[in-house]
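Below you'll find the structure I mean.
Only one protein chain is missing; all other protein chains are in place.
By letter and in written order, the chains are A, B, C and D; residue numbering begins at 1 in each of them.
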Amino acid sequence: MSRRPDWLCALALVLLLAALVLPVGRDEAGAAYWSGQGPVIIGLAAACVLAGWAALTRPQGLAAGLTLAVAVVLGAAGPLALLGAGLTLETEAPGLWLVVVALVCLTWRALQLLAGTAPNRLVHDVLVPALFGLWLLYLWEVVVGGFAIPRVLLPGPSQIGRVIAASADVLAQDFRQTFLKSVLTGFALGSGSGFLVAILIDRSPFLQRGLLPLGALVSAIPIVGIAPIMVMWFGFDWQSKVAVIVVMTFFPMLVNALAGLHAAGDMERDLMRSYAASYWQTLLRLRLPNALPFIFNALKINSTLSLIGAIVAEFFGTPILGMGFRISTEVGRMNIEMVWATIAVAAVAGSLFYAVLALGERALTFWHPSYRQ
Amino acid sequence: QDKLTLQLKWVTQAQFAGYYVAKDKGFYKDEKLDVTIKPGGPDIAPPQVAAGGGADVIIDWMPAALASREKGVPLVNIAQIYKRSGMMLTCRKDSGIKTPADFKGRTLGVWFAGNEYPFLSWMDKLGLKTSGANPDIKVLKQGFNVDPLLQKQADCISTMTYNEYWQVIDAGIKPDQLLVFKYEDQGVATLEDGFYTTEAKLKDPAMADRLARFVRATAKGWDYAVKNQAEAVKIVLNNDATGAQKANHQTRMMSEVAKLVADQPKGIGYLEPADYERTVATLLGGKSDPVITKKPVGAWTHQIIDAAMKK
Amino acid sequence: MTLLRSWREGYALPLATVLLVLLVIWYAAAVWLNAPQVISIVFSDKPDWTLRELVDATWSMERPVLPAPHQVAIELYESVFEQEITSRRSLAYHTLVTASSTVLGFALGIVLGVLLAVGIVHVRTLDRSLLPWIIASQTIPILAIAPMIIVVLGNAGFTGLLPKAIISMYLCFFPVAIGMIKGLRSPDPLQLDLMRTYSASPAQVFWKLHSPASVPFLFASLKVAIGISLVGAIVGELPTGGQEGIGARLLSGSYYGQTVQIWAALVMAALLGMVLVALVGLAERLTLQRMGARP
Amino acid sequence: MTAPDARTAAIDIRKLSLTYHTADAPVLALSDVDLRVQRGEFVSFIGPSGCGKTTLMRVIANLVEPTDGSITVNGMSPEQARLQRAYGYVFQAPALYPWRTVRRNLTLPLEIMGMAKAERRARAEKYLALVGLQGFENKFPWQLSGGMQQRVSIARALGFEPDLLLMDEPFGALDEITRDHLNEHLLRLWERTRVTVIFVTHSISEAVFLSNRIVVMSPRPGRILEVIDSDLPPDRTLDVRETAAFLKIAHRVRVALRAGHSYDD
Partner (left out) sequence: MTAPDARTAAIDIRKLSLTYHTADAPVLALSDVDLRVQRGEFVSFIGPSGCGKTTLMRVIANLVEPTDGSITVNGMSPEQARLQRAYGYVFQAPALYPWRTVRRNLTLPLEIMGMAKAERRARAEKYLALVGLQGFENKFPWQLSGGMQQRVSIARALGFEPDLLLMDEPFGALDEITRDHLNEHLLRLWERTRVTVIFVTHSISEAVFLSNRIVVMSPRPGRILEVIDSDLPPDRTLDVRETAAFLKIAHRVRVALRAGHSYDD
């Protein structure tokens, strides 16, 4: 373990110290300083001490990473307190922005330490991305607040969070309409029919050669064009959304499933042939298992496509609920927080959907080389 | 020349003929203005553009502007272009609807994105619930066109006197197969196309001067458009970037729009405080789902129009 | 003889057959879907219509629910060949507008995707912390925030091509980044060890090993990305329905109930997509050929 | 099935030729091959890379059709033989299915043939023991070393007890010691069961050690250059490789091989 100082932490320390003597905003009385901001100065001092400690001793490992993360949290309270203090910030607050830059440095080092620890699913797959995500939200909040960006252009995460809490019932209603009714049904129908057709035309190279280029053509059609037509054909309610999703998800599944069915190696097939196995035996015992990674690939693509499809289709006509409806109407009502709240719900739902599929994939295709160490 | 940006509420069409005419005929230039007209679209919210500084003046409907004002965008009406409302509900006769009382249990198409406020207060006035567990009427978020009526997915849809109504007619339905309820006649009319700008801009004397010249030239533009409708339509078509507008439709729109602009003895753009009060009363009338919760203060000014009239 | 075989084993015959079947279904569907309106509106004062008249009427409506194929073909022909290419009424003009923002967005997406991939492959912290959020970013319905992007960028003075290109970029950087990450990680340990035995510098390892190894993966994702980029450009044209591009045509067609125009724009979008994918495929073939790929 | 006294030959190949039709020029892989293998024989094929050994195996297994000439397997056409599941084929690579455990890989052909579950399990036990892999039943293929995988593949082919065993370089990927070990095992097994074995190898000493007869093939187009008989004692062990008799046969094979080899592979 070398004892050269850690320049990144040293830089953070210097920035923090410099910030302590610079103004952090302006009120009627003139420039304000950290010293006048009450107890948050203690957090900043603690962050300084920890940054100095890290700069000098170059600590390694999980504990050090967590300690630096704590330093960041302690320091981060300062800028947040300023946002609510009624000061003019923007360019009047170099002390505020220096602290933010210093915290960026410290966060980076903390993430580096955590990411570099011994393999650990909890730390690497959950803790590090979660910290990073929280950090992005924090920066968003500070920048939006600090630069006084109009709420109707971009609200901060805290405002969005408040709206999520206050409108939970409306969001839940929209979620039920869009996700549970449209997305899940459309996803199941589109992926399912794509898979069935793949099995059906698997034995006909003729149909495959006819249908696959057509698939390329259809996937080149932007869904936004299909949505108004489907609304016209299938009405306003969730049925037309399902139709849009089916059109969008059918071909990715067809193409992937066909590729997967043909992915078995020559030798693996010859083995089945040498056993004089029937078509269905070969399908069930060789080709379907072999196609699973491809099928999951399509399912993952389809999960994001179907969410997008449902929301877009709702732009073109819907009963007065649903996530797409909410987004498009609340923009008109200047209720931008509600728009972002709905987007947040969509993103969380989409990520969870994706994660569930990824876990399923891991469980069913555990044998695939990409999952082996 | 002073630069000025105008954000429209919708795509280029005869609804906005006056502005295009003023630009093309050089009325703005005469006032030493270099005006940029930004077309809108279904998902462009003009107040958002104004809040972000993307436009100096926007065209919007008063309900939406007042709602935005409550949401923290300090919009002020500086001129009211349309005297009357062109909104109506168009129903098929074969649906059996004869009076607004028959709406109960029906499916009605409504535009959202800020256009739904007058409808909601109308339904409130009729005592019909539009949301909640057991709504009295089924509301559809009406899309971009009149298909729901043609395909009988809705019993009535929202139309403008100058636009969608004629699309229904073009689709082959005869006027006598239709029944229209004009918002004007139902006493729920609210003010439509007007100029709005932000309080900050109004405080700047240079900008206020620019706006006054703009309003003056615009009035001239509308006056010219109403008097030379064929030429105005041609100008609109020339400015349509999509190339999708049809001359016959725009001609009809021009003549309908002319009726909405007409009849302003104090000059085009003069906001009658009484009209404003009526709009506010209608909006505040909504009990279940109020559009605005309290009487707005400072939401309009005659400062600009007065300056414009002076010269 | 070979011609016969290529006809039998190639794509021409199957594709033609499938297309023919599709065409028949399409015509039938046009009758099926349009008949109710024809009966209730066109024939409302002509109750003694015959089937023949009904079919004719459903295939020639001005505002059909589903236009017949020949109507779309005629509309395409008229709007492409019977207009000046610079005219706003020319579909070719709008296609060019969309194509240019697609290409710009595609280029931006490549740059962003490649930069992210290089960062993620070389910086472990980025790999652990950023990658999950890149996946999450794609679950945000871009279509929902497209209008806001257009407005915000418009306020910052960017109008026209750039805002649309940014939306394209947001959609298409993802496949590029994912493919590139795969590609940059594709060299096997042996190929890396070889570089180590030469004590090559990190830059040399990158330029002589990682980047050439990633090229096939990059092209595979580019073919996906260009299609997505087109969708992005069209989505970017929707909120400002009053301006140019295929998206604007779709929207105005939809707004004025001109179904035929919508379908023509749709077909045009699909054709544009195919041409763009084919161009990327061509670039792929040429590049990989120069890099010694098997034919 | 003890002695090569059966009336029909296990394999009878006459004037067999095979041309692969590829995009550019057709490839003549086998030309005018004549060969007769008695039941219970152990015949090795040796020849330079690309000379058509695998192709010949695949013709026997009815995985590819000859262009010309005739062939019978156990007196039937290769297709009939395949449909009767008359042979077990060990490919050059293990060709195990990664999603099946060792046991379920082994019972795959038995499942396809419709054998009852209890019997399948018993068979699996028996043949896993034979190749020394007891205790690995529930492992997945990728959890085994290359040599162990190859042994699973051999056990799978033996498991349904075919009359005819086709083995294409089964030990190619193994180190010399493991290979020696398996060579001895295979020889013992063959002595016990006297199935017919067709064996492809690149190793001269392996061929000499295992076989009754060694077929030396020429480079493309594959022809039979020479068939060399071997009469080493049946109960030979690996030490036989240092005897003069062994070396003499090995030398004959080497000379025959070199005669046909062109050196520029």
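Basically, a residue touches a chain if its C-beta (ideal position, glycine included) is under 8 Å from a C-beta of that chain, and two chains touch if they have at least 3 such contacts.
Nothing here was measured: the structure is a model prediction, and the numbers come from that model.
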{"item": "Given D:15, D:126 or D:258, the one touching the chain that is not displayed", "value": "D:258"}
{"item": "Per the touch definition above, residue among D:30, D:73, D:187 or D:204 touching the missing chain", "value": "D:204"}
{"item": "Interface with the undisplayed chain - residues on chain C", "value": "190-191, 193-200, 204, 208-209, 212-213, 215, 291-294"}
{"item": "Where the missing chain touches chain D, by residue", "value": "48-50, 132, 145-148, 174-178, 181, 202-204, 242, 247, 251, 257-258, 261, 263-265"}
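The rule is short, and it goes like this: only the chains that are shown with their structure count from here on.
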{"item": "Most remote chain, CA-based centroid, reference being chain B", "value": "D"}
{"item": "Distance from the mean Cα position of chain C to that of chain A, given in whole angstrom", "value": "23"}
{"item": "Interchain centroid distance [CA atoms averaged], chain A/chain B, Å", "value": "39"}
{"item": "Sites on chain A at which at least two other chains make contact", "value": "153, 228, 232, 315-316, 328, 331, 336"}
{"item": "Residue list for chain D, restricted to those that touch at least two other chains", "value": "none"}
{"item": "Touching pairs - complete list by chain label", "value": "A-B, A-C, A-D, B-C"}
